[in-house]
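With one protein chain held back, the other chains of the complex are shown just where they sit.
The block that comes next holds subunit A.
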Amino acid sequence: MFPAATSRDRLIYIMDLGVLTRVYLLHAAILAPFVLAALVPAIRKGTKKIHTGWIVLILPVLLFLNFLRYLPVVRNDVSETFSLPWIPSLGINFTVYLDGLGLLFALLITGIGALVVLYSIYYLNPEQEAIHRFYLYLLLFMGAMLGIVLSDNMIVLYTFWELTSISSFLLIAFWYERDRSRYGALKSMLITVFGGFAMLAGFVVLHHMTGTWSIRETIAMVGNVQGHPLFLLAMILILLGAFTKSAQFPFHIWLPDAMEAPTPVSAYLHSATMVKAGIYLVARFSPVFAGQAEWFWIVSLVGIITMCYGSILAVKQTDLKALLAYSTISQLGLIMSLFGAGSAAVYYGYGEESMIYTAATMAAIFHLVNHATFKGALFMVAGIVDHETGTRDIRRLGGLISLMPISFTVACISGFSMAGVPPFNGYLSKEMFLEAMVELTHLHIFELGTWGILFPILAFLGSVFTFVYSMILIFKTFRGPLQKEKLGITPHEAPAGMLISPVILAVCVVVLGLFPNVLSYSIIEPAMRSVLPSLVAPGEHFDVHISFWHGFTPALFMTMGVIVLGTVLYLLLNRWKGIYAIYPDKLSWNHMYDSLLRYGEKASRMLTDAYMNRSARNYLVYIFGFMVIVLGAALWRADVLSLMTPDTAPINIYEIVLIALLVISAVAVPFARQRLIAVIMTGAVGYLVTLFFVLFRAPDLALTQMIIETVSVVLFLLCFYHMPELRREVSSRKYRSLNIIIAVSVGVVVTLISLSASGSSSFESIADYFVKNSHDLGGGDNVVNVILVDFRGFDTMLEITVLGIASLGIYSMIQLQLQGRDAGARILYLHRKVTLAPKVPIGRTRKETATVAKNMKQFKSNDVILETSTKVIVFIILTFALYLFFAGHNNPGGGFVGGLMASSALVLLALAFNAETVRRVLPLDYRDIMAAGLSVAYLTAIGSFVFGAPFLSHAFGYFDIPFLGKTELATALIFDLGVFLTVLGVTMTIILQIGEDR
């Protein structure tokens, strides 16, 4: 039965050399579509005269040719694996792997892809459609699909899997102004992404059992996990992913609605490739799950039911594409059931007996290819009919045979192939399918003796209806009377270019029908080895031979029965069609989906409205209440509550006084009647905190806090200009007592946390690490500064980014309003008949700035003494700022403090004279300084890459510089310069902007 394994060692060796030269070529093949997708909009702009499709077409053709070169490689059992690290710490690597199954799909994706792109060039008019979007999405899909079939890592596979869902969503919604398109897009997205999530969960469960994300490694250790209690769960979750993607019953409902996409998309995604991703998944995971009764029953039963159900519903359709959609559902079910049936072979393990049942797997793979050819052609014909007649409604079509002879020929060949009529390829695989289904009744495992008879019956029924809808498709469209009055335009044959792709596919249908063995050892056999690896020894091969004549087998009689019964049913169609109306619409799966969505939306809206009542105070009550409950419960559960902390720091009398002052000034704030008092009391808290920083040996903090408090005073004063006086708050007692209860509980919980944290020593402090290594690793003696710029530099980088964003937020809030671009403000102003200030563009010139500055009333001083002394003091402060900045690495100081100190000098200048003086003395846009600072920080961080070091690595060294002596130079200083500039830019932007606001 097995062809003798010939020694191919030498050949393999040569192949391996070839392999080496092709390292990463597979990665490139996956990524190339993404790269081209990114370039498509630019290409479209650059080449207005050529249809963008011609340029896009090059890629799938090249990829197809490239994948063809791998045919002998997989034929000879040399699987190619290359890996690029992605998240190595989690074992997630971008590992690509090419075997028979992957290659089969890769060829389908690129081959059909090329034909579809060619077809689309004539289908989409570049003057009316956004073709750059179309090709962008299409290429996105192509890359993602290649990623799915070539990835060995499950997480990578999942990523690409979801990417196909997204690109499918985008393509279905290509004509997004249509309601049906959006509805269909959303539906397909919700269902396939739901399945994708289930699949991810299945992968995680598998990973939990095996500890690897690699599919091949999982297959290798499958013996260890089959008895695991979670094994079945993983199987079902993964199958959910496969069934939703491949539109299996009852998840099939998204596919007919996906037909709103342009027809090339339907031909490509929704018949030939994406919907087969689910089948790919089943085939790929067959080595893991095959041989299990649950796998066999779920896959084959769902498949056969889908096959039957889809074909019955297809007959009812009046839209050509809807008919094809149900037909696709049915055919996918057929392939699915064959993979399920083939898995039974694994039950028998390695040996002669199992070989009989591998025929089902062979049929599955063969039909996979056949379906892609005839269904692709049929979709393209449907697109042509739609394009040239203006309708896809079968009731309005007819009599096109003489007008569109070529299209008719293609439709005839593909339609009969789909119906399972000889001599086309569909007949061969259909007969193999029927045979496999009959074979199942002979099996005596999985209780097939009792229930096995279901399969041939359902298969026969499905095949009859398949025959009927194929006939409807061909004859109702092309034969009968031409109804010119019902068509929008005068129909005619499609342009030659549009016919190329369907004709090529139809030729394939015929050639594969006559010479099916072209595929048998080149594609089908290697793919079978991937699906059923346990049944062949390395070097051995399955016996794959497809022949026309098997003798008078049951399958042959079934085929005859299908044709006879199908013809009768087709001819009597009008007599029995009425039974479709019996089934109530309310019970349909679509209706259920719509209701689920509607009620789900309603319920979530009700839930949201229940707690989101637009009152900020309400939300804060939730937040603080939650905080009290969670933290309190955690404290209580962790049992770390210790009220008396051991060996506390000593306290002396003036510290008690300071604490008392702190408490008094804080408590005074809520009681203050005037806003100035409230602000002064808050300021007092701030300055007292500064004193505590001094007490607690935190010189950097003390410095920073002091300057911030000072600058803040200016900020408060500026803002007062716009704010009203405080009023006594009139509110209900309930309202107030709830506030007090929450406030006090937060206080109590925080006190307890503070006591427990300082009292317990559950954890070793990580402080020692920083103290020990600051000098040796960071090259600085000021540990706080070294942490900021080096150890935790990433935090700092993001912190200054946030700062920058805050200042830009302030800037835009003020500027947009100044220019009257804030619509709400404009309406309010116009309503009150307040004339708007003259518009000031954002990038204003010096002269305009001067006029604005004249309006600035806040910055005005007549104090001669202040003016005079400021002239001197500013320089002193600036020098001090520079000192702080440079000293920072070893002594208190650093970028933060330095930047703040420098801005306080400028603020003083603005106070003593006016903001215009500041602008004149330093004609700078402070947003530029901020941007420069951020750039310096980021570039320093990125600069580490040049030296092959990780992000944000720093280097330092000690150099002998004349006059300065031994000086330390560290890259951390450059990073700190970024911090310095950002802080300066941010502070000045904020202060000057608020000052400018009228």
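Assume a residue touches a chain if its C-beta (ideal position, glycine included) is under 8 Å from a C-beta of that chain, and two chains touch if they have at least 3 such contacts; residues count from 1.
Everything below uses one rule, namely that contacts and distances are computed from a predicted model.
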From "Xanthine dehydrogenase YagS FAD-binding subunit", "sn-glycerol-3-phosphate transport system permease protein UgpA", "Carbohydrate ABC transporter membrane protein 1 (CUT1 family)" or "Na(+)/H(+) antiporter subunit C", the hidden chain's UniProt protein name: "Na(+)/H(+) antiporter subunit C"
Among A:Met355, A:Val783 or A:Leu884, the residue in touch with the chain that has been omitted: A:Val783
Hidden partner chain, touching residue among A:Ser89, A:Ser547 or A:Ser765: A:Ser765
Option from A:Glu294, A:Glu655, A:Glu867 or A:Glu916 whose C-beta touches the chain left out: A:Glu655
Given A:Ile92, A:Val669 or A:Leu866, the one touching the chain that is not displayed: A:Val669
Sole residue of A:Ile58, A:Met221 or A:Leu726 that reaches the chain not shown, by the stated touch rule: A:Leu726
Of A:Thr796, A:Thr870 or A:Asn914, the residue in touch with the unshown chain: A:Thr796
Residues from subunit A at the interface with the omitted partner, ascending: 613-617, 620-621, 624, 644-645, 648-651, 655-656, 659, 662-663, 666-667, 669-670, 675, 678-679, 682, 685-686, 689, 692-693, 695-701, 704-705, 708, 711-712, 715-716, 719, 722-724, 726-727, 729, 731, 739-740, 742-744, 746-748, 750-751, 753-755, 757-759, 765-767, 770-771, 774-775, 781-784, 787-788, 792, 795-796, 799, 802-803, 806-807, 809-810, 813-814, 817, 824-825, 828, 890-892, 894, 896, 900, 983, 986-987, 990, 993-994, 997
